[in-house]
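Dropping the structure in here first, questions after.
Removed from the display is one protein chain of the complex; every other protein chain stays in position.
Each chain gets a letter, A, B and C, in the order it is written, and its residues are counted from 1.
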Amino acid sequence: MMSEPQERAIETSQQRHARHQGMEASEVLDVVEKSFSGNPKAMQYFYDLFRDVYCNGVKTHSGKETIGTMCVQIPDEIIHAAGGIPVRMCNGFYTDEEIGGEFMPAKSCSLVKASLGMLKSETNPYSDGIKTIVNPTTCDQKKKAAGMMREMGYQVYDMELPPVKESEEGREYWRRSVRKFTQEVTRITGKKITKKGLKETIRKVGQAQIAYHRLNDLRKHTPVPILGKDIFMLTNAYFFDDLECWTQAAEALCGEIEQRVANGFNAAGRHSPRIIFTGSPPVFPNLKIPLMIELADGVIVADETCSSNRLLNDMVSVDEWFMYDMVDAVADRYLKSCTCPIFTMNDDRIRRLIDLYRSFHADGVIYQAFSGCSVYEMEQRSVAKAMEKEGIPMLYIETDYSPSGTGQLSTRIEAFMESLKARRRNKR
Amino acid sequence: MNIKARIDRLDWRRFRFWLQLAAFLLLVYGGRLAIDLGQSLPTFACGYNRGATAGVCYLLPLQHQLAQPWSRLFSPAGLEVLGGLGLFLLWFVVLNKAWCGFICPLGTIQDWITGLRKKLGIRYSSYTDEQFNQLRLIKYALLLLLIFIPLGIGGQFLSHDWGTPFCQICPARMVIPLFNGDFSQWVINFSSTGKMILTAIGMFITGLFFVGSFLKKRFFCFFCPMSAFHYIFSKFALFKLKKEGSKCTVCGDCYRVCDMQIKPIADNVTKKDILMDDCILCLKCVAACPEEGALRVDILGKPIFEATKDGFVKRMGMEKKQ
Amino acid sequence: MKRTSLFFVACLQASSSAYAVTQLWFTDQPADRRLLKDLHNSHGGLVSIENDVYVKQLWLQQGAGLHDSGLQQAQGGKFHLLDAGGNLMEPVLEPEGMRFKMPDEGFYNAYYTEQVLANQVLNIATAKAEVLKHNCRLGHNYDRALVNPHQWDAAPLDIIRLRLPEEDFHTRIQSGNTLKFRVLHLGKPASGATVKLETEKGWSKTTRTDEQGMARFQIIQDSFATDETAESGSGKPDADSVKQQRPPKSWGNKQAENQEHNADHGSQQREGRGGEHQRHNNDRFLVSATFSSPDVGELDGKPYRQVDYSVAMTGRYTVNIQAAKGTSEALMFSSAGFLTLGVSAALYRRRRIKPFKEISFDEH
Partner (left out) sequence: MNYFAGIDIGSTAIKIVVIDQDRQIIGNKVVGTGALVFKNAQNAFLALLGEIGLTRQHVSYLTTTGYGRKLFQDADETISEITANAIGAREVGKPFGTIRTIINIGGQDSKGISLDEQGNVTNFAMNDRCAAGTGRFLDMAARNLEIDVTDLGPFHFNAVSTPAAVNATCAVFAESEIIGLLGMGHGREEIVKGIHFSIAKRTIKLVKRVGIEELLYFDGGPALNQGLVAALEDELGRRLVIPPIPQVTTAFGAAIIGLESFQFEKQERQEIAPQVVAVSGGCQSCTCD
C-alpha cells in the first residue's frame, strides 16, 4: 500500500532564496573552518555569526533602523550617531549574482550584480527589512544601480562623491555632500545628531579601527600568526555586525593572536609566501581567490581592498570637537585616503601597495579584478608597471563569482606561489 | 617604556600649553628678573615691552641697523649687521620655526584667544585654497618692506619718521606690553606724517588681530614677516619636520588640525623635508598623524617625536575607557 | 683778535644786563661742513668711528647766547677729560678743541678752563660737555652708576645736570620736563650762583641756586612752532605754558622732512615748519652758571679784587612726544580694524550658507 502523498508546502521565493544562500554559505564556511588546521578559537564567533545570519536565518538587527550602504565611502559614524545601523549591501553570493544577471548586462561586475540581486530577491539576512539605501556615486555601475534600486521600491539617497580627490574643489564638494547627508540621515531616522553623540560614535568606530589595526600589525610578524581568510571573515562581519559586539570579538581575537605571536605560532606553512591581496573586494562567500591562495600554501598577510583594509584603515582626527569640525573630519576620512580606483589618479593606491609590501615583508602581490569592473581592470596596467619597477612580483587574476574555471585559476596561483618560493630561495 | 615611546604618546596639546606658558612668562616678564637674552631673538619678544622683556625681537635692531647711513652700512663697520644676524641664526638654528609654535608670545596669545573661542563654542574659519595662496605672499611683502624702508632711510630717500616701520604696525607692540599693564603703545603718534600713518595702521591691525585670531587659528602668523625670514634659514636648522611619503595615506588628518592650513603636509608625498614657509612647527600634525612614522621631528637627524598609532589613539581620546 | 673784540661786546652787554656774560661751551658741530660726512650720529651726538671705537671731537664756542656766538680757539686754557668711569684722562688736543676716544659705555665729561684778568676782575670761564657713549649693540644691561653724572672736584665752577627719574641712555629730555642742575665750586655746592637756561628758540629763564647749589627749571612746553607759543613762553615758566597742548591738525610737509637730516645743526632755519610737531625736532639749550667771589689775589703780577666764575654747557631736548600722541584716535583705529574684520567675517559666514558662488563673466 502506498501512503497518500502528504500535502507539501512549496517554498516561497524568500525561502528558496534563503536556501540557496544557505547552501552556498555553508559550503564556503566548511572550507574556511575545516580545510585549515589551527583556526584561532576566537574566530568561532565570526564563523558562527556567518552561519547564523546566512544559514540559520538569525536577524542580527531585528527591529532596528538599518540603513543600507552601497560602498565603503558612506560614513558609518554619522549613521550611528543618528541612531541608525549601517549595513553594507555589497554582496558576494553567486546565487544573487545570477538573480542580478537577469536584469543587468552580462558584462557588469559580479559584485554589483550580486548586490542588486539580493535586493531584488526581497530577502534581507540582517534585519526585518531595509527601506533606505545610501548609494555613493562611485563607479558607473553603482551609479546606474541607484535607478534600479528605486524601481525595486527602495528609498535611495544618492551621495555625491567627486571623481577627483586631490583637488580642493573635490574635497569641498565631498564635505558638502557629507554635511547634507548628516542632515538628511536625521530625517530618515528621526533622531537628532548631537555633538556628544557624534563624538561618541567617532570614538566607537575608532575603537573598532584600533582593534583592527592591532590585529593587522600582528600580521607583520614572521611566522604569520593568522591566515588572511580569517581576517577577511572578520572584516566582512563588520559589514553587518553590531559595532560593539564586533569590536569586542575582534579584541578577543587580538588577545589570542598576541599570545600566538609570543609563542611563535605559525598559521601558515614553513615556506608559505607572504601575499598582499589587492583589487576587487572578496566579499563573503566569494572568498574564492583568498582561499585558493591559502590552500596553495600562500598566506595573505595584508590586503588593500574596500572590504577589508580600506574599510577600517584610516582614522578620524578632530581638532575641535564641534559639529562642523567633526563632520568635516569624518568626510575627509572617507575621501582623502580612499584608494578606490574610481578616482582619476591611482598613485595613492600604488604607494599603499608598495608600503604594504615592504612593511609586511611580503613576497608578492595578487591583484583580483572582477571581470566587468572596468576601473580595476584598467588600473591593473599601471599597478603592474609600478610593481615591476619596484621588483615586486604580481599576479593579476581576472575572475568573477562563478564557481567554474577554478582549475585554471589554481594552476596560476600555485605556479605563482612556486615562483615566489623559488625567488625567495634564490635570494637566500 | 622608553623615553621615545613616552614622548610619542605625549598629550601634545597639554605639553605645548605649559611650554608656551613658560616661554611667555620668561619673555614677557623675564626682564623684571634681570634676564637679558640679547636683542637678536628670532621671536616677537617685543622691545616695546620696556623693562619687562627678557630679550628683544630681532626685527627691531635689524630695522635700526639697516637705517644707518649708507656710508656706514656699506663700510666695514656695516659688518656689525652681520653680527646681529649671526646671533639671530645661533638662536634660530636650534629650534627652527618652533620659535613660532612654542615660544612666540604673540603666537601664544593667539592660541589663548583660540582657546577662548573654543570655550564659547564658536567654530573657526579657514581660508579657501585660493585665498590662502594669495594671502600667503603678504608676509614676504612685509619682509621686503621692513628691509627696504630702513635702507631707504639710510640712503636718505626717506625720513627717519618711517623708521622701524614694521614695529610700528606690528600688533605685538600694542598687545604684549598690555601684559605688563602698559597701555602707552595704544596711541597714534601725530608727531610726524610717517609715524602717524604707521601707528594708525598699527592700531587698525591690532583691531584686526583680535577679531582675526578669534575667528581663525593663528591669524597673524600667516602674515608674519618673521615667519618668512625664518623660512629663508630653515634649511640649516637642526630641528626638522620630516615626512615619510611612502607611509602616508594622504588621509589629511595632519592638514585638518593644522592651524596654518598647510596643505602639502598631507598632499605632498615626495618631499622629505616637509617644513613649509607658513609652518609654525607646533607639531600638531605629527600628533594627529595615525600612520606609524609617517611624520616625525628630527634633531640632528635623530627622531625625537614620531607619529604613532598608539599616540594618535591616546590623543584623540579613543583609548578604551577602563 | 676776534675774541677780544667779542669780549668787549660782552662787557658792554654786561653793563647793560647783569647776566649777559660771555660764556664758553663746547660744540660737536664742525665749522667746516665738509667734515660732517665723516661723522655719524650716535646716542651721544656726532662721532667719528675709528677702528670701531667712537671718537668724539669737540670745538670751543664762545658768546653771550646760542644765537650770539662763534667758534673760538683755545687761548692757553686747560683741557680736562673724565672718562666713563669718572677718572681723569688725557685728551688729544687740537687747535680748535679736543678729541678723545670713547671705548666704554657711559658719560664722558670734557672741561676747558681759561682765566682772563680784566679791570681787576679775574674771569675763570669753564666750558663743559657731557658726552654719552652708548651703542645698542652692547646691550642695555648697564649699571646705574654709568647713567649717573660724574663730578670733577677740581673744576673752578661745575654744573651738573642731575638725572631725570628712571633716566637711561635712551632717555631724551622733552619739553615740559623739569631739569635739575647742581652748581659746584671746587667740589662744594655753590649757593647763590646765577643759573640761566636758554633754549635755541630764545626762551630763557634765570634762577639762583639754593644752599645745596641746586637750580630747577621746567623747560617750556614747546611745540617747536614759530607761533606765539614760543614767544609767549619766553617769560616765566608758569603753569599755563606747561599745560598740554593739543597737537595741531596739520602735519609735516616735504621741506620739513628734508631738513630732518640736518636737524643736528643748531643754527639752521626752522621757519619752514610752522605749527608742526616733529618727533625728531630737537633743539639745543644752553645752561650756564655764574658765580662771583670777592677773592683778592694776583695773576701774573696783576692784582684782582674779585673772581667771576662761569660755566656753560649745552644739551638737547625734544618735543614732548606724549603730547603728540592720541590714545582715543588709537582706539578709534583699532576699533575700526576690529569692526571691519568682525563684520566682514560675520557677513562671509552668513553668505557661505548659500550653496554656490556664481562665476561672473565680463561681457566687455
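Annotations for the structure displayed:
Following the convention adopted for this analysis, contacts are C-beta pairs under 8 Å (C-beta built on N, C-alpha and C of every residue); 3 or more make two chains touch, one makes a residue touch a chain.
No experiment lies behind these values; they were computed from the predicted model shown.
The absent chain, not drawn in this view, touches the displayed chains A throughout the complex. Screening A:V164, A:M378 or A:A422 against the full complex identifies A:A422 as the residue touching the chain left out.
Here the missing chain is touched by one residue of A:E98, A:D140, A:E200 or A:E414, and it is A:E414. Panel shows chain A; residues 393, 398, 404-405, 407-408, 411-412, 414-415, 418-419, 422-423, 426 of it touch the chain omitted from the view.
By definition in this document, only the chains that are shown with their structure count from here on.
A linear topology is adopted by the chain contact network, the touching chains following one after another without closure.
Contact tally for A-B versus B-C: the pair with more C-beta pairs in contact is B-C.
Distance from per-chain Cα centroids to the pooled protein Cα centroid is smallest for B. Put simply, the chain farthest from chain B by mean CA position is A.
Per-chain CA centroids place chain B at a distance of 41 Å from chain C.
Interface of chain B with chain A (complex): residues 118, 121, 123-124, 128-129, 245-254, 256-257, 263, 266-267, 269, 284, 288, 290, 309, 312-313, 316-318, 320. Touching chain B in their complex are the following residues of chain C: 37, 40, 49, 52, 136-137, 139-141, 247, 251-252, 257-258, 260-261, 277-280, 319, 321, 324-327, 329-342, 345, 348-349.
For chain A in complex with chain B, the residues that touch the partner chain are 166, 168, 171, 202-203, 206-207, 210, 213, 217, 313-320, 322, 324-325, 328-329, 332-333, 336-337, 347-348, 351-352, 354-355, 358-359.
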